[in-house]
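Comments concern the structure below.
The complex appears here minus one protein chain, its other protein chains still in place.
Naming follows writing order (A, B and C), and every chain is counted from residue 1.
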Amino acid sequence: MAGSIYGTLFRVSTWGESHGKGIGVVIDGCPAGLSLDEEDIQRYLDRRKPGQSRFTTARQEGDQVEILSGVFEGKTTGTPIALEVRNTDQRSHDYSNIMDVYRPGHADFTFDQKYGFRDYRGGGRSSGRETIGRVAAGAVAAKLLERLGVRVFAYTSAIGPVSIDRSRMEISKMWENRLYMPDDIAAKEAESYLEDMMARRDSCGGVVECVIEGLPAGVGESVFDKLDAALAKAMMSIGAVKGVEIGDGFEAAVSTGSQNNDSFCIDSAGHPAKRTNHSGGVLGGMSDSSPVVIRAAFKPTPSIAQPQSTVDRSGKEREIEIHGRHDPIIVPRAVVVAEAMAALTAADLLLMSMTSRLDRMEEFFERMRRK
Amino acid sequence: MAGSIYGTLFRVSTWGESHGKGIGVVIDGCPAGLSLDEEDIQRYLDRRKPGQSRFTTARQEGDQVEILSGVFEGKTTGTPIALEVRNTDQRSHDYSNIMDVYRPGHADFTFDQKYGFRDYRGGGRSSGRETIGRVAAGAVAAKLLERLGVRVFAYTSAIGPVSIDRSRMEISKMWENRLYMPDDIAAKEAESYLEDMMARRDSCGGVVECVIEGLPAGVGESVFDKLDAALAKAMMSIGAVKGVEIGDGFEAAVSTGSQNNDSFCIDSAGHPAKRTNHSGGVLGGMSDSSPVVIRAAFKPTPSIAQPQSTVDRSGKEREIEIHGRHDPIIVPRAVVVAEAMAALTAADLLLMSMTSRLDRMEEFFERMRRK
Amino acid sequence: MAGSIYGTLFRVSTWGESHGKGIGVVIDGCPAGLSLDEEDIQRYLDRRKPGQSRFTTARQEGDQVEILSGVFEGKTTGTPIALEVRNTDQRSHDYSNIMDVYRPGHADFTFDQKYGFRDYRGGGRSSGRETIGRVAAGAVAAKLLERLGVRVFAYTSAIGPVSIDRSRMEISKMWENRLYMPDDIAAKEAESYLEDMMARRDSCGGVVECVIEGLPAGVGESVFDKLDAALAKAMMSIGAVKGVEIGDGFEAAVSTGSQNNDSFCIDSAGHPAKRTNHSGGVLGGMSDSSPVVIRAAFKPTPSIAQPQSTVDRSGKEREIEIHGRHDPIIVPRAVVVAEAMAALTAADLLLMSMTSRLDRMEEFFERMRRK
Partner (left out) sequence: MAGSIYGTLFRVSTWGESHGKGIGVVIDGCPAGLSLDEEDIQRYLDRRKPGQSRFTTARQEGDQVEILSGVFEGKTTGTPIALEVRNTDQRSHDYSNIMDVYRPGHADFTFDQKYGFRDYRGGGRSSGRETIGRVAAGAVAAKLLERLGVRVFAYTSAIGPVSIDRSRMEISKMWENRLYMPDDIAAKEAESYLEDMMARRDSCGGVVECVIEGLPAGVGESVFDKLDAALAKAMMSIGAVKGVEIGDGFEAAVSTGSQNNDSFCIDSAGHPAKRTNHSGGVLGGMSDSSPVVIRAAFKPTPSIAQPQSTVDRSGKEREIEIHGRHDPIIVPRAVVVAEAMAALTAADLLLMSMTSRLDRMEEFFERMRRK
């Protein structure tokens, strides 16, 4: 198992390397009848494209998606949806300086150990381009969720030491800056921090926050396949993520029960609700009908233009300098990746939640038979 | 899918509720030939037992494990290993005050929404007793790992605001205090913090740190089934965990590439090694041969002896007071649970790593056929 | 993976050996709200018990099932249902004559090769007693299916060369003879054939036929997880099964398109129906609303009281005689096993079928939210 398949009912199988012929994904398990065209997916892919600002690489990558199967007359058919993005940049580069050397912070060493072998062209499968498959599939999951009343969105909540100020935060503002920060003052500060990083030929990390709204209560399977557990895996599977939090996260560890417990109340519509959301929308591993809030910490881009000590395949210590343009930060382009992973996870568990109660199933099949 | 099955090759299926007849687990996929007796498992279970200190509930739970299958003449047979702990405390309690009321911070509300139904006896499946199945299976995984050169251990790294001091830390010290903190000064401080919490009828959270040593490089499947992603799910699936970190975790988000990248060097044995371990032993989702370091943040125990606002099943706002003895902190008893989940995850991915390279497989089958 | 877990949404995990402490199963994914007690399961287990007639072994096995979890106040809770049957016959037998010898037709040799090791006590996990876990779980699946309008039943269609005559067949007749044949004339003939076998210290095989009625059209997942494919695996996974057919089976291979195609018509209720059922209720791997008909061919019991040539563990040729009472035929006791496997398979795919269409899902979640 190479680990490139995700999900149980809404399953995706991604493929492709940085400098191979293309990148793609097959979605197995999307219900029939969902309107879907290439533009639905392209919108998501465009958000992860490089070259959007001076903090992201200037390479022009087309990343045009093509739907190859599973859609007929504008609607999903229930059979596998194959999505493909052909790589346009397959020119042969000069990799001689990194070919036999393990770049610090990259997967070069571990890939070589695992596979006896390494695709040195731009990282191969460990490249950030791998996420194209996730984002394309996530776009479909998001569209499905929307039809079922669930909305997923993500934004940058911190760039290095610069965090958004929640008192100022407005989600719509994230579209007004290239860092996808929903706080324009923080965004400006972050930009100048990034300029500084670039000047120092260094890189930095940051935090992406993701919100899932509208999940009915009870989504998530108890014990191992809890909603928060599944989301944690989803986020941590994104290259460069080193930490994940739900709700108050690590803050909860220094809180007290009396502060951290969210009291229940009856809302204006007469439904049970919580007065606060320290839990981040999850209780006992199941959605509690408050917004699900998840945060992912990204490490700094490992490719930096400073000399670094390392070793090569033959077991000799070496110094390396990584040339070429590299983003000083991954986070802005990763926002849509986190959103996609949350959408894939939520869709899968939402589908799974349909079979938890016999009364709902009886009704479902009775109605189906009556038609 | 109720979510109680974990793993792909080393699979465990847990069952049981707090006040039912018992708790247990079936392990499917443990290789044949591992020496195993009940004592191997009991040692782990005893570490999660309550009543070990004045900070854990005084209930006397026997929690004696019985091996029902899969072991013959002292060794595993390769077929399913069924482990069972009968509940000794099944007396009928008086649940009338919580039966119809959703306790804040508990899974009562979400269980009821999901299943149309709720086992009010001590939380049923959402009780901490559910972890008995994990720990019993984890003991077997740990024994298997040990035979394959891998060691897993965990300890308390923080209780509320009291963290261990890494300059003072000595792993062996964790056995000298009831909080499993490898720093006796911090342990004392934490004890007095806990006394304070109890006096205020409040509770607190904390952090468990877990280390996996001896994993060969390359364990973990690229893209979705990365080692760190699998560990994140493993930890977050433990009730009360709200955050997970690998290596520097959230600190990495405020670091820079030049600081966060671990330089490679050649160690005294002539093998590639890393000078630092900011990565927490994982690069590109695969073990990099440094120790794997993971941290889990636990929220405060939700059961507190203070009045709390909540709602009941009929949709009325209510006040609730939770009686009975409850741990002011979950963390010390959760240390072995985190260790068990790490062992289960590492064992599963270690088995899976055997099929990544044709050259190793060819050798394997040639040797098998020769015998 | 030891292969003892079955299903995707309705998952069962079986365990236990012939002469260990017990046999059991954990069901993960049974919806909440199903009435269930031990008697529901015992009824099924009693059908596979030996000692029911002079053609089955006289050993008295109690096989009393105990529900250990997942049922509260008489209804399933949605969490794992653990079922257990303790072995009552654990006396030490004398296995010295078979301990080191591979019995022809048994799994002794292959178990030893796979696990380096063999549980010689009554076959261990490869014993027919392994099916207790399947039958217990199947009883739960059958009860669930019944609530959803689906009925599964099985019967003996042939004993050695004696087949039922379909013109005479009456299902209710199967309960009137110990061979579970729905044709009393054939049953009598089969009985005298079996007497003859016993006199010759030989054994014979037979065929079990299983029918699933009431499945809505469209159950089964296209391509690999087809209904018929899943049923074929289910049946072939029963020890001693060597062939499986759906509908006309091998007869279809010698038929012609004009004969084998089932014409559609509109039935008296105004619904599409088929005039014939050569397809056995499956078209394109999905239920077509006709009864699903599956047949499984069982080989003769391998344990026979005649001398047989074989080899031992040390690589020497030997002669073996298998002592003790053994059924001259497996089939009558296997009828309920086939039924159980069909029920488990149908339940799993029925649950899965709920997510095939967006329109049905939209309706489902709208109704859920409204409540």
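Definition applied: contacts are C-beta pairs under 8 Å (C-beta built on N, C-alpha and C of every residue); 3 or more make two chains touch, one makes a residue touch a chain.
Note that the structure is predicted; figures quoted are calculated from it, not measured.
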item: From B:Val12, B:Leu34, B:Ala137 or B:Val292, residue that would touch the chain that is not displayed; value: B:Leu34
item: Given C:Leu34, C:Val65, C:Met197 or C:Cys210, the one touching the chain that is not displayed; value: C:Met197
item: Sole residue of A:Gly33, A:Gly160, A:Gly218 or A:Pro302 that reaches the chain not shown, by the stated touch rule; value: A:Gly33
item: Absent chain, residues of chain B that touch it; value: 8-9, 29, 31-34, 76, 78-79, 144, 147-149, 216, 222, 351-352, 354-365, 367-369
item: Chain not shown, touching residues in chain A; value: 1-5, 8-9, 11, 13-17, 20-24, 26, 28-30, 32-33, 66-70, 72, 75, 77-82, 84, 114-117, 119, 121, 124-125
item: Chain not shown, touching residues in chain C; value: 1-6, 8, 14, 102, 104-107, 109-111, 113-117, 125-126, 130, 158, 160-161, 197, 202-207, 216-226, 228-237, 239, 241-250, 252-266, 270-272, 275, 278-280, 283-289, 297-304, 306, 308-311, 315-317, 352-353, 355-357, 359
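Quick note on the criterion: only the chains that are shown with their structure count from here on.
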item: Relative to chain B, chain with the most remote C-alpha centre; value: C
item: Rotation angle superposing chain B onto its copy chain C by C-alpha atoms, nearest 5 degrees; value: 180
item: Centre-to-centre distance between chain B and chain A (centres being mean Cα positions), rounded to whole Å; value: 26
item: Inter-chain centre distance, chain B versus chain C - centres from mean C-alpha coordinates, in Å; value: 37
item: Centre-of-Cα separation between chain C and chain A, whole angstrom; value: 44
item: Contacts with two or more other chains, residues of chain B listed in rising order; value: 1-5, 8, 14, 114-117, 125
